[in-house]
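For this depiction, one protein chain was excluded, whereas all remaining protein chains were kept in their positions.
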Amino acid sequence: MTMAIILGDHQYGKAENRIVRIVRDTARHTIADVNVSTCLRGDFDAAHLTGDQGAVLPTDTQKQTAYAYAKTIGLESIEAYALALATHFVDDVEPVREARVEVERYDWTRVDADGTGAGHDHTWVRSGQEVRTASVTVSGTADARRTWVTGGLKDLVILKSTGSEFHGFLEDEFTVLEPTHDRVMATALNAKWRFDGTEVDWNATYAAIKHALTSTFATQHSLALQQTLYAMGTAVLESVPAVVEVRLSAPNKHHFEYDLGRFGIENHGEVFHADDRPYGLIQASAIRDDAPDAGPAWTPYTGLV
Amino acid sequence: MTMAIILGDHQYGKAENRIVRIVRDTARHTIADVNVSTCLRGDFDAAHLTGDQGAVLPTDTQKQTAYAYAKTIGLESIEAYALALATHFVDDVEPVREARVEVERYDWTRVDADGTGAGHDHTWVRSGQEVRTASVTVSGTADARRTWVTGGLKDLVILKSTGSEFHGFLEDEFTVLEPTHDRVMATALNAKWRFDGTEVDWNATYAAIKHALTSTFATQHSLALQQTLYAMGTAVLESVPAVVEVRLSAPNKHHFEYDLGRFGIENHGEVFHADDRPYGLIQASAIRDDAPDAGPAWTPYTGLV
Amino acid sequence: MTMAIILGDHQYGKAENRIVRIVRDTARHTIADVNVSTCLRGDFDAAHLTGDQGAVLPTDTQKQTAYAYAKTIGLESIEAYALALATHFVDDVEPVREARVEVERYDWTRVDADGTGAGHDHTWVRSGQEVRTASVTVSGTADARRTWVTGGLKDLVILKSTGSEFHGFLEDEFTVLEPTHDRVMATALNAKWRFDGTEVDWNATYAAIKHALTSTFATQHSLALQQTLYAMGTAVLESVPAVVEVRLSAPNKHHFEYDLGRFGIENHGEVFHADDRPYGLIQASAIRDDAPDAGPAWTPYTGLV
Partner (left out) sequence: MTMAIILGDHQYGKAENRIVRIVRDTARHTIADVNVSTCLRGDFDAAHLTGDQGAVLPTDTQKQTAYAYAKTIGLESIEAYALALATHFVDDVEPVREARVEVERYDWTRVDADGTGAGHDHTWVRSGQEVRTASVTVSGTADARRTWVTGGLKDLVILKSTGSEFHGFLEDEFTVLEPTHDRVMATALNAKWRFDGTEVDWNATYAAIKHALTSTFATQHSLALQQTLYAMGTAVLESVPAVVEVRLSAPNKHHFEYDLGRFGIENHGEVFHADDRPYGLIQASAIRDDAPDAGPAWTPYTGLV
């Protein structure tokens, strides 16, 4: 038998370019602080088979381009920046069939140096709450062009101290969990949403989506994290027409009520141990029934392995 | 317009159960140190739509089961353990259509307390080199049963101080990189391989694959990291018949030759700065041309978002 | 020769108790989220010399006590909580000569679910900006009692995009750095301050100190990070009489202006690469000339090694 080995999926790029962009046209500066990763897909077979780099644009060049575009395109919105950068790779670098650009954005808050609330002109502290994310995938040139944009946020740590139950679950011989009618529910939310089209006010939309997610988590009485996640996704779809799908991943950051009764101390949902591992991991998605094909929208630049 | 929102993909489980298993049947103990994550897929719609948990086996129960199986099945090989655990969820928990179990294994080395090289009976130091990984996905019961097993390793930091070139690459207006005919090449390798079938000597196979990967990295003269990765994948397929596909992800951990010439000091590939970010990220795969369908083999338990 | 080996410094405790305290006396809950570490010093020689644990209060007991005090004392201020806990160990556990308790506090912000700005009654997102810290060391009982309290903050990432220079420095044969009259200055500030006495409004004082630190960083024109740090310390001492010493550690998070001139693109302080390592580390302190002896105030619970 002559078994043949062939080259399978492959891609390459430059990960985690840590770019900071200051706009200083006036005395009141603005800052954009991002982490940019690029990924190219196309006909790079020769590089794998013989080491011939003739079709390979170096990852160093991708880096230079990412920094250059931070000036020429700017970083007012990460989605627009990523669209420009990904389109450049597909349009201007011949062997590239598809380009994916992912961006993380770290938010900053102006220091209230004079106590007026106006915020200092050129000094900020890192907000440190959630990280805003975006991905753009551009495939093909000219007539065959297709584009997918997702937005997202990650590491949004959110907690409610009541309004959450968990009972009536399936039991088997390994089930020892006690049902509860009042618990702390907390997660470090990782959410992504897929847009239909690119005519979007990216920054306003982000604010609206974050509000839909957090206010739903707060106000919906929860019988299960699954129910809460689906309600959050639905709330986004109902309030933002440009979004066609929402995916949510929520590690259940367990807060165990501490047993103080052993010491004669009452503890009615007041003192908890915040545990690290293991944790429940709940993942859910809400989608419009007429959503277009997701294509490579959900395939991350790290996605091969 | 009546736009409908529907429940999309969803799954849930217990992540990062840190289980240590000691076998102490004789005075010479053995240790298995693992991190187990479980993930269930099936008809959990009611939990999302109404909060009804009747079909939901709690993640706490999944945890209890993972610890129990560490005793009843044992952890001699992580693949066999994951097979048993995933099969249990599909066979014994009615609403579960598909179960995925992922395991990381941390290696330990016996302390050479007496200097003989025999190693101490019950004391080890963490080896701390690569982490061995495995995933098992079991889908359907009885006649419709399908099973996928992958093995892998991650965080294998490997470096060669010569025998690596990079030149002849594509150039555009943002290309400033100098070609090189002798460089340091280093990566923190993340590899996964897919098996055909489950009749495998898992531990012996792992050793053979690791040897194929590292010896190919060492001995193949490299014109590009892409070429090296594909050669490594091919070497695995050629030496291990049970493997049908190999996927490799290699962050190019850049070692920049330090400019000492400014100080009148020669530096011919002797002193380097090991940079953190950004890094090239090269991903490639090798596959047999008659490999069966991968199904959900490559979809991680964290895969929805 | 008869060389004698003796027991040197030693201490022990329970590190990183992750306690969350909810106050739910009314529908408007409050949350305190802390990480508590305890450390006991005293006559524990027998434990080291012979393994006799008769004088050793288990670290597990220290943990239980930390959780119990989260209920009985509460966590309205971490300084008051730590004072109570440390005093308990010294007063009530006979072999303990000195106790140190360190607390980190993570801040949370109410979710603005209804858009009024009032904030939700029982749902928060982690603020994620700086971590507030405190240490209390209590030494001796009754008449011989001495107490030291420090407050602090860490990981406050702060950046100014102008108003910072660096030139006129000492040069030697290894100096290649170019002087600059306008640069980005950024750090992840780690600050600690020492109180004189314990009659302090801890929470109000914390807010005042944070304001003094950040507003000075913003408004003082900087010729060097050293100058800025000393000005920040001085500002705290001038505005908060209860503080007698301020210590500041500031990793200089380098933002390198990116060379876009190679591509014909102007870059006048607009696009930067935020580098990870190496980083300058500048440490300075300001102290009142009549400050009492610091004693063990600055010796962390991890301090032996």
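Order of writing sets the labels: A, B and C. Residues in every chain begin at 1.
Here is the rule we use: a residue touches a chain if its C-beta (ideal position, glycine included) is under 8 Å from a C-beta of that chain, and two chains touch if they have at least 3 such contacts.
Everything numeric in this text was worked out from a predicted model, so none of it was measured.
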* **Residues of chain B (touch criterion as defined above) contacting the omitted chain** => 17-24, 29, 31, 33, 64, 67-68, 70-72, 108-109, 111-115, 120, 122-130, 156-163, 184, 211, 214-215, 217-219, 255, 258, 260, 263, 265-276
* For chain A, the residues touching the chain missing from this view -> 173-174, 176, 262-263, 276-277
* Name, in rising order, the residues on chain C that touch the hidden chain in the full complex. => 3-18, 37, 39, 44, 47-61, 63-65, 68, 92-93, 95, 152, 166-172, 174-177, 190-192, 222-224, 226-227, 229-230, 233-234, 237-238, 245, 247-249, 251-252, 277-290, 301-302, 304-305
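We take it that only the chains that are shown with their structure count from here on.
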* **Geometric centre: closest chain by C-alpha means** => A
* Centre-to-centre distance between chain C and chain B (centres being mean Cα positions), rounded to whole Å -> 38
* Structure fact -> Here the gap between chain A and chain B, centre to centre from mean Cα coordinates and rounded to Å, is 23
* Let me have the rounded angstrom distance from the C-alpha centre of chain A over to the C-alpha centre of chain C, please. => 31
* Would you give the residues of chain B that are in contact with at least 2 other chains, written as numbers and ranges? => 174, 176, 277
